[in-house]
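All protein chains but one are shown in place.
For clarity, chains are labelled A, B and C in written order, and residue numbers in each chain start from 1.
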């Protein structure tokens, strides 16, 4: 998915109603665009709720007609939004082929398709993907820094997490193959992919119990797998926590480690609190305020 | 819930028995009020145990009468306490409508209601909410600072945890909808809300196994969901640990590894508490306050 | 359990064979006593393995006699050890009533009892408790410091963990009672204690699935409980990790934060690496080697 930010998209016109609507739809920093965002998120949440409720048999039986009308209402609303997005942007195709553009299209298409192909309406659950737009609220000022910190720590630990997942997948393949040999199809381990699914379910401590070892050897191997999984569960937590501790320390130290004394000679700021002379020009510093 | 602390409530009278009882009931820092707290907590724990035991069929069959008597005993006791609370406080309504006041009322009402409406006695389990009063013991001196530290770290990570839960819920909606499409009602995924319940149970590694994927595609998607959940489990731990590490460091640093004595000669601050001379220029330091 | 260390127990005689055996049995720092420890641990592990194997129906069917003989062999061996312990110590009763003494007695009694009361032999599993003696190997030099670090962090976080468990148990009581009301006996929630067992199994993400919610409301409440449990799982990890990080930092900083320059005047060691003058007497320090 390649979300396109306002900086990459430019308005179709520099003035007029299309420019105004471009600002409302694509920007997030003016009062009207913020209201538009909130309304859109509300509409998305409600439309997803409608799809959810419609999937419940008892509700569908009673309110099928009402939900059908609401569904068409939201489809038309999102169609208008989609057309507006295409009209106000300078490169409509670029938006249409971006991650957000495809999701927006997928969320309205099924209702129209259901006129031609009955049953395709169930694809409306794709509308759930639009809920990703919820993360727009992260653009609200207070959350920007926080989510930056969280994602920054995730990004810096990406290589470590890749190594970790390689190790996990290797264990899954080896233990999956071993359990297929040991337990065999008669105990539910019908194939190596199925055994691997079981190994993932077990190592991650989910443990559905739909497949479970029944031989003594199988249970012994399972115990080993669980103990490995139990100690390995520490690794991503450890990686992420260690990175986050570092991030938080840096965030709190950066403005603080160095004090704000100006050098009276060259004007350099940011000296160690116990420095007597400017580290740049060597002239005497005023006393630190600490 | 809006617990009202003694500071917000004032006694009905400044002197006399109502003042004395106000101090016993609402304060936590005198010997009689502490004894009252301990007695009340003991009464709450025992009354909750009685409700628990009464719900066990075999015990109910044998001791129904005895438990019935005890129940009425506790109800009367708590009624007296409730009335006392109302009588000794200046603004009885304010207490009655506070979180604690409502819980206190709910814990006695069902027994009286059962005289009018048979069966409403089962609502007595609401008395379990009174167990929240257990946290009064946190007001004991030793625990105040500790729980402050734990809650402080939780409070400072509230925004990060909100972001995290938004991400989790988005995944739950998307994977819930996907699994409803893939597995369908015949494999237990009867509706999107049910699928979402399953997605939560799976991502949090609970894995009851009451609903489990049975198709190959469903199992593949489940494996992905589990691996995501497995790495995401690190995030709240990471957030909270990182905050707690910061809190602990500040708590241990704040009272000052280094004290704030200025050197009278060179002005350097931050000497060890047991230093007699400035570590920079060697002149005599004033006595430490440490 | 109150393990009695050699320091608290004194030998029955200051010289002679009883003194020699006291040193072998109760001390851990001489070659013969270390060999005794290793032999004892080997005997305990093998005897526990025998009890384990005897519990497997197919093995019991074939090797019942052999295992019976081995069992008596170990019982006699441990009896001799027990008598030796009593004979070589000055206060035999003090040993006999200590935690270790009771475990030692319990591990031999069932075999003798089985002569009088058939079936009491199954109590031999109590011998498993003797496996706790395995922790003697922690007395080996390398592990003393490490286990001290682990237990120290645990000890310092005891109050925080107590607060945490109070919160968990309160949630268990409240959600257990709620689910008993919502789901009721027909869905397996037969009593409040059973519901509480289910709440513990769910919050700790074990999720056996022997009891699972079946109503929509029950599943919604379960989802909330799981999400609470999911974020709460971070708390003990956070507490313990934060303490351990602090412990490790102190362990690594203590010898290193201050350098080893002697003050040429007063001989004080341990100055800050950038100190120019002794913080005690104020005389000039030699340059830091850093």
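What we mean here is this: a contact is a pair of C-beta atoms (placed from the backbone, for glycine too) under 8 Å apart; a residue touches a chain by one contact, two chains touch by 3 or more.
All values derive from a computational prediction rather than experimental measurement.
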{"item": "Which of C:33, C:222 or C:237 contacts the chain that the document leaves out", "value": "C:237"}
{"item": "Interface residues of chain C (partner: the chain not displayed)", "value": "48, 51-52, 55-57, 122-123, 125-126, 128-129, 131-132, 134-135, 137-138, 142-143, 146-147, 149-150, 153, 161, 165, 168, 193-194, 196-197, 200-201, 204-210, 233, 236-237, 239-241, 243-245, 247-249, 252, 273-274, 276, 287-288, 290"}
{"item": "Footprint left on chain B by the chain that the document does not show", "value": "205-209, 237, 241, 245"}
{"item": "Residues from chain A at the interface with the omitted partner, ascending", "value": "159-160, 163-164, 166-167, 170, 173-174, 176-178, 180-181, 185, 190-193, 196, 202, 205-209, 212, 214, 216, 219-220, 222-223, 226-227, 229-231, 233-235, 237-239, 241-243, 245-246, 271-272, 274-284"}
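Here is the rule we use: only the chains that are shown with their structure count from here on.
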{"item": "Equivalent interface positions on chain A and chain B, same or different at half", "value": "different"}
{"item": "Between chain B and its twin chain C, rotation from the CA superposition, multiple of 5 degrees", "value": "90"}
{"item": "Distance between chain centroids, defined by C-alpha means - chain A, chain B (Å)", "value": "29"}
{"item": "For chain C, residues contacting two or more additional chains", "value": "205-209, 237, 241, 245, 274"}
